[in-house]
Structure formats: C-alpha cells, structure tokens
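One chain of protein is taken out of this complex; the other chains stay put.
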Amino acid sequence: MKELRLMKGNEAMAEAAIRCGADGYFGYPITPQSEVLEYLMAEQPWKRTGMVVLQAESEVASINMLYGGASTGKKVLTSSSSPGISLMQEGISYLAGAELPCVVINVVRGGPGLGDIQPSQSDYFQATKGGGHGDYHLYVIAPSSVQESSDFVKKAFEVAFKYRIPAMVLSDGAIGQMMEKVELFEQMPRRTDEEVIAECGSWATTGKTPDREHNVITSLDLIPERLEEHNHKLQAKYKEIEENEVIYEEILCDDADYVIVAYGTSARISQKTVQLAREKGYKLGLMRPITLWPFPKAKIAEYGETKKGILVVEMSEGQMVEDVRLNINGKIPVEFYGRSGGMIPTPDEVLTAFEKHFM
Amino acid sequence: MAVKGKIVVDTEKCKGCQVCIPVCPTEVIEMSSMVNGKGYHFMEQVRENCTGCTNCAVVCPDGVITVYRVKV
Partner (left out) sequence: MEIIKSENLVYKKTSAMTDKELSYCPGCGHGTAHRITMEVLEEMGAIQDTIGVAPVGCSVLAYEFMNIDMQEAAHGRAPALATAIKRLWPSKYVFTYQGDGDLAAIGTAETIHACNRGENIVIIFINNGIYGMTGGQMAPTTLPNMKSSTSPYGRDEAMMGHPLKITELIANLPGVHFVTRQAVHKPGHVRKAKKAIKKAFEQSYAKKGLCFVEIVSNCNSGWKMTPNDANQWMEDNMFPYYPLGDIKVDGQLVK
C-alpha cells in the first residue's frame, strides 16, 4: 500500500534515514536544514527501530561521531549546510582515507563565508573535487525534489556500503524547505549487532574476539610506499564507481540541437525554460546530472559530437561548467548562466541567456 | 620461610631508560656495560638476593621484564 505524505525535503531525508534502518544520526543545528535533526528528535526513532539520535556540540564533533560510529560498521549519517560542511572537511577526508561507509547530507546555502540562508549550489567544487586534504572522492548525488531527497538517502547508503566510501547527498535550501508529495519506501529492518558483525566484522571495530587479529581503523600510515599503495587502491575503487554508478536524466534531448546541463533546483527551472524554448521553436533539451560524482563524462562528451552548443545553468558563479567544458573538450561552445548569493534564476532569465548565446 | 626471585630481561627490547634501577628494594639490578642491537645498555640482574617483588617489571615502560618467585 503506497504511503504518501506531504513533507519538507529535510523531513523526507530524516524519515528516509529511519526507514533505511540507519543506526545513528549525529548532527548540529544550522539553517536551512535544522528540520532533519528536529524531525528525528520529534519522531524518536529509538522507539521505532532503536536508532540513536544525538545533537552534538559542533559540526566538527558531529562528523567525528560519524567516524567513530562508521568504524564499527554501523549505518550512520549526519546533515548540515555549507559552513557546517566546511567544518566537517577534515573528518570527511579521514572517512575517505579509512574507507568508511556513511552519509553526509549538505543542504547548500549562499556563500562564501557565513553567506545567507537562501538556496545555492556553490559547494559543487567542495563536494566533487574534495574539500578536505588528500586525493579522495565522495559519491555525490543531487536530488531535485522531495521525492528524490527521500530516495537518494537510501541510494547513498547503498553505494556507501557497497564500496566503503562516504556518500554525500547534495541538496539545497529550496529543496530542503519546500513541501511536496512524497511516496515513502517501506521500513527496512535495522541490522542486529550480529548482522553488523557478519557483514562488516572483517574490517570494523566490533570487539577483538579470540579467533581474529584486532581490527584497526586508521587513515594514518607513516610509510610513504604503503600510503601510495593505499592511494592506488582508493583510485581503483573510484574508477570502478565511475564505470558503474553514473546516473543522469535526459529531457527532450534526442532531437535537441542545444542542451541545458543543470542539476537540482537549477534543473527544475531549466525544465520550464526548455518548455518555453520549444514553444518558440527552439530545439532545446535538458540533461540533468544526478550523480555529480561520478560525473556523467561520457554523455557530455557525446554532446560534443552531436549538439551545437551547451548552456550550463547553476546557482553559483560557475563550477560544474568546468567539468562540462573539460568533457566537451572544445568541440562545441559551452556557455554559462548563473545566479549566486542565494539568488534563484527564473525560467525567463535562462531563456534570455540561451537566446543571447545561441540564437 | 623466605622467598627467592629471579628476573628474565628481553635485552633486545630494553631501551636502557634506567627507571627500574632505583625501585629495586634489594638493589640487585644494574645497567650492563654491554649494549643490545640498538646500542642501548640494557638492564640485568647482577646479584642473587632478588625477592621477586615485581617492582622493576611494574615500572618498566616497555614491559621487558618477566619475574619468577618461589618460596624456599
């Protein structure tokens, strides 16, 4: 029986965490995503599934609680927004280095600095290029609706545990705060301790039983030869993820001469622009990257051969546009239209920009 | 009814810190004039009236001393 609800994006992500059978959430208040923690505290999932929920003293503490929990094989997540995510970067680098599965939700807001609380997409670089130190990647998946906000928390956990990699759900203030109808997936049972040990006991710190060596979770290795080898191992994992986990959506691209490339809220707006353009006889389509890392390189490269031009639309001063240009490799013009500081473009603005560049 | 003790030292792992020397109540331990593979003078039992009190073993930061004791 379908379970439909009218919910905020933030609440849908919180409910999805409970339904994923998450073991623990550790977070800290910051607009525009405090509802995740508020919802969990009101819902008291420890009574429903035994899930632990804790408000930490800072985002730094939150991400390190995540590190502690993830090291034991438990399913843990946190959520924050841009400035808070910046505070988490060191912890995220540790999580990546120690190959720990977990989910970090970033409901992006205007920046840089304290910025504002309106929606933005100006954390793309931080999310996909690595905001912390060292060569690493996160699996980054970007919802553009409340439905996807729920579904992508589940997806993020799946990929995180499949590859032992931290996964980031990259939402924004609009999607986090808007209310939409959402169909909730069924409650997945939370693993028992024995199931966690069975699934992760070969590497996780679940208590050294006499039958095995002690498990150590660390990202430290003072021997450079070994650390380089470890880096090669991480890179091989990333290659495998790039080959298997890319997700994107195409709308009216087949016959399109020009394509808008946009994700999240920008994709929703651009979809309206495509409609307006079609009404004016322009053959325009929309391609929406859903996984921002792994980035849909092959599809973008293909446009370089088959399309006349690309307009990248972002709520930032232009970040994903660089990846698009990289993969178009100069074959066709790649133009950019963006609003920053928490401003949201309108469909007409985007249409005007398209016409200016290409018509 | 006296007790008699004896210690066994992992001389290779001893770092010659000498923290054990002043805690021996019967002063049976001293630093050897020899050095181990790392070039540290190691500790050794030089007299027989060890009582097996384990003081030296208990303060040894590297846990290199094993102690035996028997009632005689």
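Things to note:
When the chains are written out, they are named A and B in that same order, and each has its own residue count from 1.
Everything below uses one rule, namely that a residue touches a chain if its C-beta (ideal position, glycine included) is under 8 Å from a C-beta of that chain, and two chains touch if they have at least 3 such contacts.
Only a predicted model underlies this, so the values are computations on that prediction, with no experimental measurement involved.
Interface note for the absent chain: among A:D135, A:D193, A:E240 or A:D348, the touching residue is A:D193. On the side of subunit A, the interface with the absent chain consists of residues 23-24, 26, 52, 54, 56-58, 60-62, 64-69, 71-72, 74, 76, 90-91, 94, 98, 193, 205-210, 214-220, using the contact rule stated above.
Mapped onto subunit B, the interface with the missing chain covers residues 4-6, 8, 13, 15-19, 21-23, 40, 52, 54-55, 57-70, 72.
Rule of thumb we're sticking to: only the chains that are shown with their structure count from here on.
Taking the mean of the C-alpha atoms as each chain's centre, subunit A and subunit B sit 60 Å apart.
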